[in-house]
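All protein chains of the complex are present and in place, except for one that has been dropped.
Entry: chain A
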Amino acid sequence: MVDNILEVRNLKKHFKSKNGTLHAVDDVSFSIKRGQTLGLVGESGCGKSTIGRLILGLHQATSGEILFNGQDICKMNKAQIHNLRKELQIIFQDPFASLNPRMTIGEIIGEPLLIYKKVKRRAELDSEVRRLMDVVGLSKRFINSYPHELDGGRRQRVGIARALSLNPQFIVCDEPVSSLDVSIQAQVLNLLKDLQAEYGLTYLFITHDLSVVKYFSDKIAVMYLGQLVEGAESDELFKKTIHPYTQALLSAIPVPNIHQKMKRVKLIGEITSPINPEPGCRFAKRCLYAQEKCVGQDLELKDFGNSHFCSCTRADELLNVTL
């Protein structure tokens, strides 16, 4: 188990709301190998960002374990979590909201170094900030600029430089490219890939964009309403899609190819509420293949070989149909 840098076991996070309990994350388990990327995919409101925040200790889990290098993050006190941040960092979705508008780029990138007393002299701080700007491809003339002077792509590079400043082992990337234009998106994705190769980083890559995740991840986990419904190696998942939700998700992507018109797996209705969900498959109400056995009792992920997991009760039948 040495090579699993992160292991999440039966993680639950429930929020109290006035209409009942919101099950944001319900009994989720997965692990990530050192130096690899796990893509976490799902629609808005399925709990992917909550998982990212739980891993960083920004939320307190309702139950379950998050083992980072064998230590349980959920049981840590504030001081321990403070220490942990040196190893665990996050890149946020919105590069417009995640940078303090009253700090210069140099101050933003250097702040973690000051907080963790990684530098002793001002000159040392300065040279380290310049080095980091160089690593992420930011021109040094921006060191005294403020965030509003930069465009989205450059701001996201500032966010990446800040996350890298403490030389972490693990970075949670929460939709790092969704607010960027395609040509800039490709630049940032390439940068993240290069950094991973250079520093041996491990990523949890949270996104709703399946084509990005396929390009970027070693393994992919698909979430629906707080639960994992399918997980596999990236290629395997696209070749042998089992869960009806994953199929629907894949078929809904508009492909930039005129000969490949959408053959959409139809979904009935829209994502249902995660407040007080009934036991059973949460996707059943929208699923074409739903039967009586799908509701009533909670489902478990079953192994279909090649470390391909799926929670669908009719997976065996569906596999035979689709193959």
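Keep in mind that, in the parts below, a contact is a pair of C-beta atoms (placed from the backbone, for glycine too) under 8 Å apart; a residue touches a chain by one contact, two chains touch by 3 or more; residues count from 1.
We take it that contacts and distances are computed from a predicted model.
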| item | value |
| --- | --- |
| Name under which UniProt lists the unshown chain, selected from "Protein phosphatase", "NADH-quinone oxidoreductase subunit J", "Caffeyl-CoA reductase-Etf complex subunit CarE" or "Nickel import system ATP-binding protein NikD" | "Nickel import system ATP-binding protein NikD" |
| Option touching the unshown chain, where A:127, A:144, A:167 or A:211 are the choices | A:211 |
| Hidden partner chain, touching residue among A:143, A:186, A:275 or A:319 | A:186 |
| Interface with the unshown chain - residue positions in chain A | 43-44, 151-154, 181-187, 189-190, 193, 208, 210-212, 214-216, 235, 238, 248-258, 260-262, 264, 267, 270-271 |
